[in-house]
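Only one protein chain is missing from this complex, and each of the others stays in its spot.
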Amino acid sequence: MLLIPCPWCGDRDETEFHYGGQAGVPYPERPAELTDEQWGEYLFVRDNPKGEFAERWSHSAGCRRWFNLVRNTATHEIVR
Amino acid sequence: MSEHPDRLWRNPEPRAGYDVVIVGGGGHGLATAYYLAANHGIRNVAVLEKGWLAGGNMARNTTIIRSNYLWDESAAIYEHALKLWEGLSAELDYDILFSQRGVLNLAHTLQDVREGSRRVNANRLNGVDAEWLDPDEVRKFCPIVNTSPDVRYPVLGATLQPRAGIAKHDHVAWAFARRADELGVDLIQGCEVTGFRKHGNKVIGVETNLGPIMAGRVGLAAAGHSSVLASLAGVRLPVQSHPLQALVSELLEPVHPCVVMSNHVHVYVSQAHKGELVMGAGIDPYNSYAQRGSVHVIEQQMAAALELFPIFARAHVLRTWGGIVDVTPDASPVIGPTPVDNLFVNCGWGTGGFKATPASGWTYAHTLATGKAHPLNEPFALERFTSGALIDEHGAAAVAH
Amino acid sequence: MTVDLREIALPRQVDLRVDPIAPAATRIGELLGTPLPVVPNTGSEAVLWLGPDEWLVFGASEDQLRTALGDTPGSVVDVSANRVVYELSGPDARDVLEQGCAIDLHPRAFGPGRCAQTMLARANVILHQVDAAPTYRLLVRPSFAGYLTSWLRDAMSAAG
């Protein structure tokens, strides 16, 4: 049971959150101008590192805010 | 046929180079090596395993084998696997304890019933054995399932694949390993791939903790670590790694005759040959390589299990564990070439890898031997994420819709 | 077991979204007779903090709040029927909640004037401690009320 620091509500059990995967992948500004490869990459390809990973969470059962944190996927330690 | 042969494998030192190097000594890697040697006569092959053979997901799965997938492409490859399973003990001369005891997929909502019926009909036309059972027939087939209409999510019916069942995962791995070893494949344990040797855009070998090993072709078969390895070659895969937990009970006298799965309440359970109940839980939502999940997943699974099987209430969890499943956006695998020449990938099996083992090895061996996909794995290429021709087994399982 | 559970009727509930540093927030505070709490997870019988720009306001109407909001961008939604309110009170009340609520309710961590949006068993609730008896208010969607009260009664029988 991860303990996740919601920047607003403080530490809460992971069951209150939704996982949002990799952080910092913006929706393309002009999707129509992308090649199929680029669009496919946006849709389906995300980083998947073993180690520190900047990821998104939403405190869905609490304040419903989305936020980013860095977690180590090998140890589950929340780094920042 | 003995349960454990006297000789399994040599423990060779790696040679300077091989025609084919397979990275990952799990079930798929070992099966691939075996079929490379047996089907294609390619014996100058090494399987590099960073830990011990079949110590990853192969050692951690719940050993369910079935081929009742919805989409034609999936049904074809999984049914090919099931046919291979049916002859595998004899072919490998090793009792893999394959038990075709039947798998029930329970339906708890009207939508489940529609999906189940759709799947049964598609399976039959695809040559996959499948039946629809009403609740009474479910009770007859598996008397311990609670088919009372008074539970929160009553059993409204089930699909049954009679030829589906379970096999002993370790035996499967060792059987493939022994035959591959006999045919000349070098199984090298404690050998971690740390990088790739490339010539332009072509892979020509791998760097390992035991030194460089040259290779004509390199095939990744490292479920749970595919992304990490691929990234060493500069390839990004459409794969995310998640924990998948499972557990066993103590040894119990026989009580559960088949395999029961329920998507709706997230349980799958069988009773192994020795008597322990083997159960799988849901996938933890976050990315992880830790081979550990969260306990609430197990708690929820137990609550669900007791709704379906009240008789399990007094059984005990003896051990839980976690594997790392590589999940693709469409919950279907990737088997085929990568953007890097001579580098191939077999990954993304999610929770379905064990049951596919022989067919995965069969088709991947074909691909590594010929450089081209076998018709069975052609649809499972990386290109589908560009074209959009996904094989969406999420949708087929009525999950999240 | 010394704990009491009852449903209470609260006046209007309105969900408010506004930038807390906007002058409108001050106007709304004046309307309510108490400033909008900006410390997370705190509140009073007049207003509970729900998020960095979100509050649950009791008593004032949607129209009153909309007027106080004025031209300031924000959101005002009457949610009076969106949640029912229970009061759980007595020395064992904390013990009952701890059977299904994972947040720390110890007086050092929680107490009168604290609130939280969280899970109680399998229901989403707003939990608000009103006094040191302790008395807790539980705000829950009406559709979950049957489940939650059954769960609470079962937990009450195991408390103490």
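Each chain gets a letter, A, B and C, in the order it is written, and its residues are counted from 1.
Note that a contact is a pair of C-beta atoms (placed from the backbone, for glycine too) under 8 Å apart; a residue touches a chain by one contact, two chains touch by 3 or more.
The working rule: contacts and distances are computed from a predicted model.
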item	value
"Lysine biosynthesis protein LysW", "Sarcosine oxidase subunit alpha", "Na+/H+ antiporter subunit A" or "Sodium-dependent bicarbonate transport family permease" - which is the UniProt name of the missing chain	"Sarcosine oxidase subunit alpha"
Among shown chains, those touching the left-out chain	A, B, C
Residue among C:25, C:46, C:76 or C:126 that touches the chain left out of view	C:76
Omitted-chain contact residue, chosen from B:310, B:339 or B:371	B:310
Residue among B:46, B:76, B:185 or B:244 touching the omitted chain	B:76
Chain not shown, touching residues in chain B	4-11, 51-53, 55, 59, 72, 75-76, 108-111, 113-122, 124-128, 151-153, 170, 174, 181, 189, 249-253, 255, 274-275, 290, 292, 294-295, 298-300, 302-307, 310-321, 329, 384, 386-390, 392, 394-396, 398, 400-401
Touching residues (missing chain, whole complex) on chain C	15, 17, 73-83, 98-104, 106, 108-109, 121-123, 141-144, 146-148, 150-151, 154-155, 158
Contact footprint on chain A, counting only the chain that is left out	1-3, 18, 20, 26-28, 31-32, 34, 36, 39-40, 42-43, 56, 58, 60, 64-66, 75-78
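In this text, only the chains that are shown with their structure count from here on.
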item	value
Centre distance in Å when chain A and chain B are each reduced to the mean of their C-alpha atoms	27
Length of the line joining the C-alpha centres of chain B and chain C, rounded to whole Å	47
Junction residues of chain A - those touching two or more other chains	13, 15
Residues of chain C touching at least two other chains	none
Touching residues on chain A, where the partner in the complex is chain B	1-2, 13-15, 18-19, 21, 36-37, 40-41, 43-50, 53, 55, 71, 73-76
In the complex with chain A, residue positions of chain B that touch it	225, 227-228, 231, 236-241, 285-290, 292, 294-296, 328-329, 385-388
Chain C contact footprint on chain A (complex, rising order)	8-10, 12-13, 15-16, 61-65
